[in-house]
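See below for the structure under consideration.
A single protein chain has been omitted; all remaining protein chains appear in their positions.
Labels A, B and C are assigned to the chains in the order they are written; within every chain, residues are numbered from 1.
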Amino acid sequence: MEVEAPICARGIEPGQFVHMRFPDMGAHLLRRPFSVYTADREAGTMTVLYQLVGEGTAFMAELRPAASPTVEAIGPVGRAWSAAVLPSADEGGRKSFLLVGGGVGAAPLHLLAERLVSRGHAVDVVLGAQTASALVTRERYEALLGRAPFCATDDGTFGARGFCTGLVSERLDAGCSVDGSPYAQVCVCGPEPLMRIVADRARATSVPCEVSLERRMACGVGACLSCVVDTPAGKRRACVDGPVFDAQEVIW
Amino acid sequence: MEVEAPICARGIEPGQFVHMRFPDMGAHLLRRPFSVYTADREAGTMTVLYQLVGEGTAFMAELRPAASPTVEAIGPVGRAWSAAVLPSADEGGRKSFLLVGGGVGAAPLHLLAERLVSRGHAVDVVLGAQTASALVTRERYEALLGRAPFCATDDGTFGARGFCTGLVSERLDAGCSVDGSPYAQVCVCGPEPLMRIVADRARATSVPCEVSLERRMACGVGACLSCVVDTPAGKRRACVDGPVFDAQEVIW
Amino acid sequence: MTEASGRRVPRPTAVDLSVNVGGLRMANPVTVASGTFAAGREYHDFVDVGTLGAVTTKGVSRHGWEGNAAPRIAETPCGMLNSIGLQNPGVDHLMADELPWLASVGATVVVNVSGHSFGEYVEVIERLEDSPHVHAYELNISCPNVDAGGMNMGCQVASVTEVVTRARAATARPLIVKLTPNVTDITEIARAAEAAGADALSLINTLLGMAIDAERRRPLLARVVGGLSGPAVKPVALRMVWEASRAVNVPVVGMGGISTAADAVEFMLAGASAVAVGTANFVDPQATVKVIDGIADYCERHGIDAARDLIGALEC
Partner (left out) sequence: MTEASGRRVPRPTAVDLSVNVGGLRMANPVTVASGTFAAGREYHDFVDVGTLGAVTTKGVSRHGWEGNAAPRIAETPCGMLNSIGLQNPGVDHLMADELPWLASVGATVVVNVSGHSFGEYVEVIERLEDSPHVHAYELNISCPNVDAGGMNMGCQVASVTEVVTRARAATARPLIVKLTPNVTDITEIARAAEAAGADALSLINTLLGMAIDAERRRPLLARVVGGLSGPAVKPVALRMVWEASRAVNVPVVGMGGISTAADAVEFMLAGASAVAVGTANFVDPQATVKVIDGIADYCERHGIDAARDLIGALEC
């Protein structure tokens, strides 16, 4: 879905999200959080990649651009991937990253990949999905990286068969990125079981890891405490203290 | 508003209504009752003339035909004007009627006027509205009757100035229709104070009178008892025992 | 425009939809909420009322009541208020005009009984004992009651005990007691009704509410206060069904905002043995049969052979 949202599109940092509401969904009060997949700063537009889950996403799927439906948004919200502020390779040295996107979790990693590549860092991408047709971000990643991302599908219709954790383990066991430099960090977004396994593997191989967590959110501004994540430092808010957390901080 | 509703359009009798709901008005559960202004039996379509009152009618005003919005309807519902079943002038003798429509109340009388005219009866029409531009049914009545209806506007921008009850009194005092035959019945639809005054004048001049009452309705099928009207015989349901009542039956 | 038309009947299914509510056998778990379906006849153009699990009739008193002044309803966010005031033509009229018709279409019939005094409930039941067409009683104890000092008798353990005990003595037929949600502790009232002899409980009746027209500075209901129903109350109803069904050993009929089969399944998972569709009939006059079909769909999709396996099957 492409939306016009100049403030969000211009201000967005990789990992942040927008909190959207459809005024025509009268009986459904709450805003829905969505990551930004691509942002066109000049046009003031951005795209959101979404999966059909419930009534809100079903409503989105039925929107017709011709009717120019109204969407209300708060954003950009939340803590970005820490790698988003990394200086360019020229200034601070070249680093390697492993980005792991499960399902629609591939979306919020794309802006990060773009940023890292543009700053001259090395990026390996692992994508997992249920089936080939769900690997909607693959081509865009391939165009960005100049080579195919590592892919796995549950049903084996594209890439490796099964969970993409196998591919992640391979990369982490290799200890370094495709171009040979050791990983500075793993960044994961996807279903919680996937993030957990990747976080465990990263810790086992001593690579720092960040995860992007999903929680139901009411306010989206840090006020209501609906979206908490358990951490050793107590409960933290996914909306403003996250959604990106250091994997070590998360008590799953 | 024109709607496609073959069953309603074909079955409708003058005075009956349709009970409509807009599925996109999620938080608003109830159907809204509307009289049928014109019905095209062959095309299976009908038109409804509505006044902006609250959220439902505001929603209707924003519907764009281009989007072919869905409307759910139950109908036709209710008791028709008793004159609707009158035999034609050739068979049962020619009768005269005085039809009084206040505001949007002019709509449900139009099908009746059509029926009576087509059966060869005499019809005088009095229309009242706040201002000239609100006399939306005037031209259609003029075309049907072959002469102008009697009109009054509160602000005097068209026809007589003030309440149309003055015109009604004039007609009733005259005792007969424009073509000289005594009135068989007065049929009124409009704001309740108007109907009450007309009913009183009719009784004073011994002309039978029918009124079409508005009540908030939940079920529209006679089951919930939300729409009751006080009558000497107890409470009766406006949706199925009405909306047309003999004025003598109504305890205002 | 979509036009509701045709008399819908439930589709065939291999799922066993039957349930037993305190001795009342229902072919499927779906009845209607009293007062939203009259005695069925008005809805027979839309659904075959003989195919419903049961038809629960509008509350009936001994000699009939006039009810309240109009306006009697008001729309509220995802809900509605009503202050019909239990208008009804009396039990004799029900027996003469409605019950034979219900029998003729093969309906399972629950008669909702009202009274302004404890004795009136008993009188209504005694009259109805003469009819072969009644399969169960539902006692609407949310009435202002003279014996309870004009208070709503459904809110006090003492008056609940009294009215249920008396009604129990008057009949051997299944006795369902319908609880009001306007209480501090629904489990206390539920236990009192069970102890006094209820074969089943039904809940919830409407929540007391009010609506105002700000522009006119007036209440939207002539009676000022009315009963709230519809999807808005569903969370409260589900919670009370869950609490009550865990507090008693008799079956529970769940209602309050049920519009879809998913809603019905939620109530059954929370502990209801059957469900009633109320306000949703106004929104869609075929809602009852759609809910029956949807429960069958759900069971088929989840590999459940008998709908009764859903009762209380919430995992928590």
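A few points about this structure:
The working rule: a residue touches a chain if its C-beta (ideal position, glycine included) is under 8 Å from a C-beta of that chain, and two chains touch if they have at least 3 such contacts.
Small disclaimer: the values here were computed from a predicted structure and weren't measured.
Screening C:N28, C:T56 or C:T76 for touch with the missing chain picks out C:T76. Across C:W65, C:F118, C:F282 or C:Y298, the residue that sits in touch with the chain not pictured is C:Y298.
The set of subunit A residues touching the chain not shown comprises 3-8, 20-21, 26-31, 70-75, 215-229, 234-235, 240. Where subunit C meets the chain that is not shown, the touching residues are 76-79, 81, 155, 182-185, 207-212, 214, 217-219, 224-225, 228, 230-236, 238-239, 242, 257, 262, 265-266, 269-270, 298, 313-316.
Here is the rule we use: only the chains that are shown with their structure count from here on.
The central chain of the assembly on a C-alpha centroid basis is C. Averaged Cα coordinates give subunit A a centre that lies 48 Å from the centre of subunit C. Centres computed as Cα averages put subunit B at a distance of 37 Å from subunit C. For the pair subunit A and subunit B, the distance between mean C-alpha positions equals 60 Å.
Each of residues 27 in subunit A touches at least two other chains. Across the assembly, subunit C contributes 77-78, 231 as residues in contact with two or more other chains.
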